[in-house]
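A protein chain is absent from this complex, but the other protein chains hold their places.
And now, chain A:
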Amino acid sequence: MIQLEDLTKTFDTPNGNVVAAEKVNMEVPTGEICILLGPSGCGKTTALKMINRLIPPTSGSIYLNGEDTGKLNDIELRRKIGYVIQQIGLFPNMTIEENISVVPKLLGWDMKRARTRAAELLDLVGLDPYQFLKRYPKELSGGQQQRVGVIRALAADPPVMLMDEPFGAIDPINREIIQDEFLKMQAELKKTIMFVSHDIDEAVKMGDKIAIFRAGKIEQYDSPDKILAHPANPFVADFVGTDRTLKRLRLVTAEDVVDAQAPVAARAMKVSDLREQLTVSGSRIAIVIGSDHRPEGFVTADEIAGASGKVSDFEHPLPAKVPVRADLRAVVSEMFANDTMWLACTDDNGRYAGVVTQPAVTAALRATYAGAAGGSA
């Protein structure tokens, strides 16, 4: 857990005092990622760097897992905190192994333990230890370097990590991949993380909580969904953008809104039986299930009205399928692309998992708006 209490930083400049952070109060629960978000010069980086005292605070206190860090000296404190910076900062004179082992060696680990740990961490991010331990940073691609930058911060297994725009310098495609990898890692490691970003999409994706900064103060500290659905003031609303409702689509997966009870039909089924089922459930369509419980086609209620025969006579191919784990942004995009109001979902094995409809998507978005009192949106 990270707690900041009245954390303040003022800089003396020839033009008088400049307040970079003013009475910042926040709490990041253990195992969560908190994103510090804001325009440049808003004090988010200052707030982050005060935690490992790269910038000494003017006043206020910082607690890590309940311990007042004011009692620790700078060096001790920093060795307890993982630190990742945008420029990665791998030491070019050291091999990957030496880079990862920097903090373990500072803490007095023996060589063998440090090497095992380095190999283990490389494995964790999908880099082959035999190939990479002895290489130098300049022999790695940008994405590989950034992965090493992250695992170097994890080397001594610190409970707390500070990340200063860690994925800012990577191209968009690799950034998505590394973000996903990192989230997967975090699901296992459960570190308490403070993460500076200026990218609202990254914040929504990575954060359990988001703190929006302006001029050294926190404007709003809330979950991504709350911030997007209920911005506390015009500044936050403006910062998260006019398309904030669309951004919320990323926070919900198809799994959350899927109708698993939607009617299904086997090809051999009689149309008359299906008609009865559809009348009972009030659905306009039924998904046709093929072998191995895969969704393969659909029939509409209109077409089978008054008809006789088998389901297969009326079957149309499915316009598209989406995995049930996909976020609603991908679902809606797929709906728009195929000009349809509904999509069949599949589970990890490609089996039928239900139907997502456009009304269900909007209902999910509406739920948050209705849920909180005094929603201005």
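By definition in this document, contacts are C-beta pairs under 8 Å (C-beta built on N, C-alpha and C of every residue); 3 or more make two chains touch, one makes a residue touch a chain; residues count from 1.
Everything below uses one rule, namely that contacts and distances are computed from a predicted model.
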Choices "Xanthine dehydrogenase family protein subunit M", "ABC transporter permease", "Cytochrome c family protein" or "Ger(X)C family spore germination protein" - which one is the UniProt name of the chain not shown: "ABC transporter permease"
Sole contact to the chain not displayed, among A:M94, A:L189 or A:A330: A:M94
Contact partner of the left-out chain, one of A:I75, A:I173 or A:A187: A:I75
Sites on chain A contacted by the missing partner chain, in the whole complex: 52, 54, 74-79, 81, 83, 85-95, 102-103, 106, 136-138, 152-153, 162
